[in-house]
Structures are given as C-alpha cells and as structure tokens.
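Just below is one structure, and these are the notes that go with it.
Rather than the whole complex, this shows some of its chains in their spots.
By written order: A, B and C. Residues from 1 in each chain.
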Amino acid sequence: MLTTNPFDDDKLREECGVFGVFGSPDAAALTALGLHALQHRGQEAAGIVSYDGEDFPAHRASGLVGDIFGSEDVIKSLQGHRAVGHVRYSTAGGKGLRNVQPLFADFAFGGLAIAHNGNLTNALAVRERLVQRGSIFQSTADTETFIHLIATSLYEKIVDRLIDAVRQVEGAYSLVVMTQKKLIGVRDPMGVRPLVLGKLNDSYILSSETVGLDIVGAEFIRDVEPGEIVEITDAGIKSIKPFKPVQSRFCIFEHVYFARPDSIVEGTSVYDVRKNIGHELAMESGVDADVVVPIPDSGVPSALGYAEASGIPFELGIIRNHYVGRTFIEPTDQIRHLGVKLKHNANPGKLKGKRVILVDDSIVRGTTSTKIVDMVRQAGASEVHMRIASPPTINPCFYGVDTPSKEKLMAANHDIESMAKLIGVDSLAFVSIDGLYRATGLEGRNSDNPAFCDACFTGDYPIRLTDHQAENKGRKLTQLVERQSA
Amino acid sequence: MLTTNPFDDDKLREECGVFGVFGSPDAAALTALGLHALQHRGQEAAGIVSYDGEDFPAHRASGLVGDIFGSEDVIKSLQGHRAVGHVRYSTAGGKGLRNVQPLFADFAFGGLAIAHNGNLTNALAVRERLVQRGSIFQSTADTETFIHLIATSLYEKIVDRLIDAVRQVEGAYSLVVMTQKKLIGVRDPMGVRPLVLGKLNDSYILSSETVGLDIVGAEFIRDVEPGEIVEITDAGIKSIKPFKPVQSRFCIFEHVYFARPDSIVEGTSVYDVRKNIGHELAMESGVDADVVVPIPDSGVPSALGYAEASGIPFELGIIRNHYVGRTFIEPTDQIRHLGVKLKHNANPGKLKGKRVILVDDSIVRGTTSTKIVDMVRQAGASEVHMRIASPPTINPCFYGVDTPSKEKLMAANHDIESMAKLIGVDSLAFVSIDGLYRATGLEGRNSDNPAFCDACFTGDYPIRLTDHQAENKGRKLTQLVERQSA
Amino acid sequence: MLTTNPFDDDKLREECGVFGVFGSPDAAALTALGLHALQHRGQEAAGIVSYDGEDFPAHRASGLVGDIFGSEDVIKSLQGHRAVGHVRYSTAGGKGLRNVQPLFADFAFGGLAIAHNGNLTNALAVRERLVQRGSIFQSTADTETFIHLIATSLYEKIVDRLIDAVRQVEGAYSLVVMTQKKLIGVRDPMGVRPLVLGKLNDSYILSSETVGLDIVGAEFIRDVEPGEIVEITDAGIKSIKPFKPVQSRFCIFEHVYFARPDSIVEGTSVYDVRKNIGHELAMESGVDADVVVPIPDSGVPSALGYAEASGIPFELGIIRNHYVGRTFIEPTDQIRHLGVKLKHNANPGKLKGKRVILVDDSIVRGTTSTKIVDMVRQAGASEVHMRIASPPTINPCFYGVDTPSKEKLMAANHDIESMAKLIGVDSLAFVSIDGLYRATGLEGRNSDNPAFCDACFTGDYPIRLTDHQAENKGRKLTQLVERQSA
C-alpha cells in the first residue's frame, strides 16, 4: 500500500498537542484555532470539551481540525467561557474514538476534562492497582490513569487530588485540565513536553507551542515550568510546585523536527536552531559541491543554514506535492516497480550534472531517503551527498513519541558507511550530539547532567521505564474491540 | 412535526430486549436473529458483544437490527462461541451511543458484558455512593450501576459479586451477563420483565421472549424464574436463588401490548390472552353494531375475540401503511389542518353507513384515537363505538416502560364519559381489571396479593421508588454532552 | 444471503408509482405524502421535482419516502406551486441514481419533468432511431425515450409534441408530466396501469391510486381514462383523446396484489375484490378443515372471504415481523440448515392438531410457500391445504412488472399436483380465471375481448413486444457503469 501517511515520510511523530482557554465567550472557537495551529502535533483526531456553566458540551472525531470544527453548528454547540482541546497522532491506547481526548468524568466534586501530551511509563502498573480496588477503565489510554487517581484520592480539594495523582505517575506529561471553576496546566518534573501560557485580553490560554498563541493574536507570557502546576481561576493565576526541583530534560527532538519552525520553545527560536544545525553540519562535514538541496519541507531551514555557512547555492531541487489524501492506491506489481513518487518530484534543471548536497532532518528507517536519492540520481546528479540535522536515531522513545521498534531503526542496525551504501549516497554525515547542543546555544552536551532528553540518540533515559521493564508479566487487560459504525 | 415514531402511535413502549448464546460457533449470527425477533421491544439501537477467547468484539449502533447486523463483515467481526445482545427503545440514560448496550468492562477478574431489560428505581442513590468512593461512571444509564457494584464487591467469585450487586439494587431487571467462562441470566425477585431459557443442539440461549427461540429453531426449556440466577458454563446449567421467595408480579402490560402475539409468556399464549380480552369486552360492554374493526396491528386479536363472542362480523375497516421512515415531514399549517393520515387509512366500503365497533389495545394520550375516529366518521360510519383491551392507563411506570407524565395520560385527567366526548365516539368502554385478569386464566384480581404488576392501571407499585421519591434532592450529575459526528 | 427483500416474499412487484400536484403552495410536501401512500408500488428509490417559476428544484435518492423527504430542509428546497413525484422498485434501466425519476430536460420551449409508471415494449427500437440522428441518452431507462421524442418533434406546442411522442411508443404507461405552465396526465390506450385525478381545495392532483388522494384528504374526481391526456393549467382541466378507442385492458394483478386494499381502482374496491376471490375459492375448491389462516399481509382479505363463505373460523396462525431491514445476515451452513424464519412465525396454539387452510395471493417461485408449510407442519398442524387467490402465474410481464424468467416460475414448470407435492401440502388449489373475473364483478372472462390484461396467467399479450422479439439483434448500447460514491 502506497500511503502518504507519516511513516512514508519516515519521520518520528509527536503524539499530541493540547490547548485550553479560560475566560472568553469564544472559548471553543479560540480552541479550534489553537488546535489548527498545533495540527502538526497530531493529525489523526481532535476534540474539544467546553463548560457552559452546567454541562460539558463536547465534540471529538477523527480527521483534521478544520474539517471537524469547520461548521458554525459545531462551534455553537460548544458553549461556554472555558474550553480544552486536543489533537493526537495516535496514543498508547489504540485508535478507537473512545480514546480520543479530552477525556471527561463526573466526580463527586463535579465534572473534569483532561487533555494530555506525553506518555506515562508506569500507567499499566498503576492501572492494575486501581482495577484491583474496583475502578472501571473505559479506555485503554494511559491518560485515563489520571482520572481514576483523582477520583480515588482521599484529598478534598481538586488541586490536592491532582497533586496526589501526578505524584503516583512516572513519565512525560503536559496536561490541560478543566473543572467547573478552573483551568489548570501541568508539566512533569523534567518538562519533557512543552506547554506555554498566554493572554488574550482578559482571558488566559495554555498551548503546547507559541504558534497556538500567535494564530489568535494572544500574547506570550511564559513557559509553564517543569514540575509546575498553573491554576487559573477568576481570581487569576496561581503557581504550585509540588515536586523537588530537578534538572529539566526538554525533548531535543522538538527542536530537530516536532515543533513548528515559527515557534519559540524554552526561549529559543526553532527556526534559528535549525539554521544553526546547518551551520554546524557545514563545519563538521563540509564537502565540495554545486548545490545545496533540502528535502522539503522539514529540511529547508538546515539547508539554508548549510548554504549560508558553506557559500554553496541553495536550490529547490526537489518539489513536494502538498495535496495528500489519507491513503493512496494499492499498486500492482508493475506500478510498485515504477517507483511512484507521490510526494516528491525532482526539479531536473537544478540537479542534472550537479554535485548535490541533500539536507534532511533525520533518518528513521531510511526508506524515503533511499527513494529520494534514487530519484535525484535519475535526474542526472553527478554526486549525491547527504547531511542529516540530527545524530543517528538508535533508540525508541517512551515519552510520547511514536517510534518504530529498534530493529527497524536504520542507524540502530548499521554503521554510517553501510547506511551510505544502502541509501546510495557518495557520502553521509550526521551532526554530532555536541554540535546539536551547540545549535541550541549551549556549549555542547554535559554528559553528567544533560540539558535535554536525548534518549533516542544516546540511550540515556531520564525517567524510569516501569511498564516496559515489567512487560508481559502482568495480568492481560481484556478489551472491547468496537467495530466502528460506517 | 408529524412523525411515525412510537408516540404518534400513542402507545406505551417497552424499553429493551435481551438475548444471549452460549456454546455455538454462530453465536453472533444467532444473536442477531434473536434480536431481530425481539425488535418490537426496542427499535432505536442495538448491540452485540461476543467473546472470542481473548478479546470481546463488539458492534453497537443506532437503527434496526437488520440494518446494523445485515452485513457479513459485521457478523464475521464478532467471532466466538458466546455472545450477548440488546435492543433498546430508549433508556434511563439518554440517547448517546455510549449508552447503547451491552455494556462492557475490564475487571480484575477479566472482562464482563451485560445487557439489561428493566429499570432500577434506586440507581441514582447507589451511583452517588459509588462516585463518593471513587468510581467513574462513563454513561448515564442505570445499567452501569451493576458494573460498578460488581467491580467494588469484596467477594472473589464473579457470581458472588453479581449476587452482592443485585442485593443492593431495587427495581425491575432481566439481565444477560457474559464473562470469559459463563453466560448468566438473572431476573429480579418479582420477575417484572420476562426472560426465557432455550436450547439449540448443544448450545443454550437466553431471550426476553420465546419468539427469540422460534426464529432460530431453538427449543423452549423454561422461563428463568423470578429471583433466579441461571449460570451456564461448559459444565451445564446451575440455578441459584439468592432471594427469599415473594409473590411474583409479572408486568400485565406485556400481555396487553408489549409481547409479540406469537410469544408464550409465563406459560400462556399472548394471542389467546388478547382474544380472551375481546371475549371479556363483548360480555362486559356489548353493543349492537354492524361490524367489528380493529385498529391495526395491535388491536387485531382482541377484535377477532370480540367478533367471535358477539357474532358481529370482523372487517379490516382500517388499513395500516407499514412503510415507516424514522421521521416525516414538518407540515405547514395548511397541511396540519388537512389531518394527514400517514399511518392509517379508512377502507370506505366497510365503514359507510355502518355502526362500527373499533377495538384498540389501550389509550395513552388519546391523540391517535381522536384522529382515527374522525377518519372513520368521514368515511361514513353511522355510529362509532370504541372498546379498549385494557383498563384506563392512569399512572406512569418506573420499571422499564417509557410512559408520558401523568398530566399527559388522558385517563388520568378525564372520566370515561368525557374521554368518549373528546375522542368523538358514541360509546367508550375499557375492559375491567378483573376481566383482564380473567383473560389471563385467573379468576380475577386478588387485591391482597395480585399476581401481576398492574401499577399503570391501579397505582399499586410493588417495588420501592427510591430515586423518584428523592428527586431533586441529590447532587446534580455533571454530564458530557457529546455531539455525534455526522 | 437471507434477505427480506421482495423476492424472498416470492411476489411479483409493481415497478412504480407516480404523483403530481398543480396549484398548491405545499406542492412538494403534498407530493411527499402522496408518494408515502404509494410506497408499496416502489421501495427502492424516490424523487420529486418542483417548479418555482424559474428553476426546477429536485431531490432524488435511494430509500424510503419517509427517510428521503423527512426533513424540513429538503421540503423547503423544493419550492413552488407545482410538483411531480415518483417511487420505483426497479426499472428497465438498472439501479444507478441517474435512472431515478422524475426525469428532467431543458428543451427549446423550456423545462419539462416526467414520471412514468409502466414499461415500453419498443423503447430500444425507438432509441436506436433517435441515436442514429444524434440524440444523446443519459440513462438506460425507457422513460428517456419520451424526452427525446418530445425534443425532436416538429410540432410547436408541447401537448402536440407529447401526442407525437406517445403515438410512436408501444407499451404500458401512466405518465405525469410537468412543464413551466402545465401538469399533464397520460394513460396508454389500453389503460394497463392506473392513474386517478383528484382535487384538494383549488389544486389538482394526479396519483397512481386513490390512497394517494386519501392521505392528503383530497377528493377523488375520476380515473384518467385509457388513452386520455388530461392537461391541467391555470384555466382548468382539458381532456384530449388522441387515440382511436379500443377495449381497455387494465392489469388484473393490480386487484390481486399490487394495489393497496383500501384503494378504489377502476370503480371497484380492491378489498372487496379480494374478499370475493376468497368466496370464489371456497366455492370452487372447498375442503373440510378447522381453521382458515392467511399468509400475512397480502393473504388476509381473501382468507377472511374464504372463512366467511365456508364458515370455518379465521385465525392469525402465522405472525409477520414488520421490522425489515434492507438485507440480512449471510448465514453459515448451520444457520441455513436451521431454516431461519426472518419474516413469519407460527402462532402454535392455533395450528397444533388442526386441519389448516392456508390462503395466499399467488405463487411465483414457490420458495416462501414451501418454508411456510414446513413451519406450519412443525407447529403441529394435522393437515395443510393451500388456496391461492389467483390462477397459476405462468408468463412474464413486459408492461412494468418485475417477473422472474419463465424457468423460475413454479407454475410454468409443474402441474398442480406436483406443485402440491413440492410445497408439501395435502391439497392445493388456485382460483379459476373465470372465478377471478367474477370476483371483479364481471360474469367471467370473455375470451374474445377480455376486460383485463391477464397475460401472466393466460399468455394473451394485448400490446406488441417489439423489443422482446428483436432481442439480441440490435446494436449493443455502450454504458457508463458509475461507481456510487460511498
């Protein structure tokens, strides 16, 4: 099956984006816009829950934000001055609509909706304890763990119950929580996933990235800090820090690929970091050539940086077709043999007879790289050199990124020379881990106390992998496998 | 809005039918057929959950059984030798798909699916206690109460937990429960709702009515008894009676209208009971006339009985249009004024110049009766007498039947004479409560210890109405109001 | 595939119903209601075209009238004081939506919509001539022939062009035609298919049957006569008779099965004719028995007549399930073996130990009869006699009825004795052709000049079968086979 889904892109995928509004009569509309700006963090499904003073109107569906929330009727059905939204790529809990967030529950203290970016690493262990004492899980999503921990907590106040809950979980999480009185933002102690706070007139906004603020013209206030709980009520903002401070470990792949280039994350412009990586690459592994060509769209900033640093002209030697349906044609053998180019096409005038430097952000399985190099050679390139704006990806992520298993990661199974041969390039180079840290403005990686989570490159996992290590030892969950109607 | 939905019929509506199969490779297909035979008990939605030895495949949707389960793909997706199914008209829990049964949950002991016919009268009270200790309800259906009671029970065995649960609830319930090893049938202590046990070769079947057995050619074994738990395993059938025996109070309206005429309920042919009511009516309130005309379809057996006992010819003076869509046209004022006859039409040759006895099963709001009498008069009837095969309906039901509120029940607000005037008939008579009991084979109603639940006619409610009496005193449930996608 | 579609009913099927309104602000709503009353004439698809003074709004879709036209939005989109509608079972032209009527075309003189009940017997021959001279057919329906004949006629006035057209076609047709000024009703010279004229206040109505008038409370004026063109304009009604009068040959099967029992066709009550057939059957082929049982629903009037004439009690020994989805479950071999009863169930108390006379309207393939007899025997009947309210069906219809091919018609391939054996009855009898004519009020069939088309029973085809006789000799039509989206 030829698809244009993410893996054909051969990219790692962020699993979620979250957004929340407190105090606007247009809360749901603003949330829909915010989710549209965060669409790159999850294209499979989206949901919004608002609070109208009595009930919690909700709409959750598969598809793109613009399609799901594009009708006036839908937005009008989501009344209220407060709303929380979520986009997802896929979750720890399978594809059924019952796993589409935000999740909601009716508690003794009232209703609560929650949206989660990240992944818990001890969700199964905690779930097992909860089921033993009588909790009924409706989804298979790790996010539901928060709900039952809050429900069964013996504390009285909601925020105390939330603190009680986050103390029992391990993993990465940026949460936006909405209750009948509050909007609450939470980041895990190491701040693996992003979350920012903004203001639009009198209303407050929580968003995974600053682009969610930009689209509605909101002002950026600050990042929610690692380990911080930000509680927003009619009385204003209150900051709670229930954890002992530790070195933060923000996900460095957000800089490499996940975040939008026009976002400012943790104080730094993503576009600038990516151009800087291009500079580093040009310095670390320069090569004599006629033209620098990005693999669009994600390779463009690093390629611009490489061209700038090397003085070699930048050209759009590869054109990308942005009209992507969800799936595409099951090819016959003949068609498969043709090497169909659904997404990229060579721009021959800029490749023929040229020594080409291709710049991409990462290599995951290597499938797309191989096809593109072949296409560039057929277009007449005399040499093809590939430069990658991240170190080799050799380990899976357990903190909210969808990674292929280790045996499918090209760099986990081949050295660089044999990768170059498999991909078909004359030379291949990755930016060094220190080069990558330098591009973010640091002096390199401090291996005693690294400033980022870079486990996918280094194997240094900063948070315990409880479920992963216990795998196949616990009770098997029984599961309802619901057939989708239509 | 002119609709052809049940209330245009001006009938009370049974809320559910249940069905289960143990031990057949065609469990889901048999269940679909059984639900089709029980379709009259609920036309709004249907669901089946099977157990394939590992997971619980499920399909639940709005619509008719034949449409939902009509494709081979759907049936094939419901693998396993065990299945449980449900049709519903509407439930205590609103219309969302999350309320479509069977419900399922993953417990510490494994998975369990449950289908429920009836209505609990203390569901809110029990729910409140459960929420206080940390249970999270996903639906607003009373049936979910069983699931949380089972989950939080301290007993070890499933059946003991189930007994623990049913001891805490009040109300009417016939349940079919499926676990990883068992199929279990349960009736409440008074046996308000029906449930029968059958056998098809080596497999066992539970069904609300015998017509569910007939359609698949299964043999009727016996009724599940009031207060009985029937546990079906590979080892065979085991009967458990956790309650002290009390006088059963089977719903007498099942005989009047709910059950299919070709069902045998509690040992008696429904068709025969209905013809007997016609005999009673002819004796109790005979009138000189030319023709006995049923209001189709439900009035037909009693009209045949009336004609037989009175010697007055039976004729199809009213024809019913069976092609009913879900909804119909919003009429303009002019059209409304025309008195459109979507469902019934006069057969003029049998009415013109005739003294007509119309026979119907019941009068709820009186709206349909009025229209039909008007139509019969326009067709030229010289006299119109109406005979009703049940006593006046003056009280709402709390045990699983959808009743209009008391102020909308015609007989609760008018004496018979004024009803006759409103409906426009020359005479109106209802069968007496004793006549109704006689039609079932008894000698009349023993008011010290009646053999049926007849609260809708007498106001004698045999089971406590805890929630009803506490109404508006408890915590308000917060609720997710999910917009259905497309 | 077990289906509950018409052929499982083993019935012949009328192919269409037509309806039109002139001069009402609710034209489309009235048409929707009229089509609902005519739903038995075609359940596969329906359409309405109105004229709003400028454009011709239209809505045509697959499904039942109540579902297609049930929303206010749809009716509101069909503005105008004039509308024409159509229901169909299937047509000469395949199942695609492009064949759903009414058809419409833009002519030199303006727009025209047409709805057709019947079937042309020289459509292919005429089409071939038209294509040769440059006409482009968009559908494969015979009805489109009228449109091109009108378009290419050299007459100036629309009615003259219409006369020119109907003079060139052979076959059965009742037409309702709408132009920018007129509503026109047409019946073929022999009046094979019905068409009636009614009045509702100031507006005129054309309808296939009187039930289409009843539902909206319109007054019946008269039948459109065979060979008549009724032209309705603001100036009133004008009758045109372009053909030389011939003996009319109304389809006798309309009386047997097609028309609704509450319709008055050609001056006669259908219900009365059917009861009369029961009388004839009792006299022609009486048999000693305990109970007369109709095969519901169509056998009921004849069974009542039989019971009345014979004095043997009438009982509902077979109950029909009216909840029919479009299709049903693909059974496994085991299920098929069970002899599943999707549509009919025995009412055992009225069959056990009894000598039963089953009454049905016709036997086409004999498949359903065989199943029902088997079911009645399993319910304990001691004897089973079958009486059929029509003569043996031995010939296909070419005038608008969907008939199986001759080799599938049971009576075309077996004598009555061997049919009885195949069906499994103790005796089998059909009403005689003369008995059938007597039931309509005549003295019997005048074979020199019969009053009805009875070709399906006698092989006497009153209209030439040009295309049928030329079959496989002409140019093969090329065809677009459009895949329906979703």
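In the analysis below, contacts are C-beta pairs under 8 Å (C-beta built on N, C-alpha and C of every residue); 3 or more make two chains touch, one makes a residue touch a chain.
Worth saying up front: this structure is predicted, and the values here are computed from it rather than measured.
Here 3 identical chains are displayed in place, and the whole complex they belong to in this file is assembled from 4 copies in total.
In the analysis below, only the chains that are shown with their structure count from here on.
Chain-to-chain contact here is organised linearly: an open path runs through the chains from one end to the other. Residues touching across the chain A-chain B interface largely coincide between the two copies, over half of the numbers being common to both.
The geometric centre of chain B is 36 Å away from that of chain C, both derived from CA atoms. Within chain C, contacts with two or more other chains are made by no residue at all.
Chain B makes touch with chain A in their complex at residues 49, 55-62, 68, 74, 77-78, 104-108, 110-111, 113, 131-138, 147-148, 151-153, 180, 475, 477-483, 485. On the side of chain B, the complex with chain C involves touching residues 4, 25-26, 29-30, 32-33, 36-37, 39-40, 43, 64-72, 75, 200, 211, 214-217, 260-262, 264, 269, 271-272, 297, 300-301, 304, 308, 313-316, 319, 321-332, 334-335, 338-342, 345-350.
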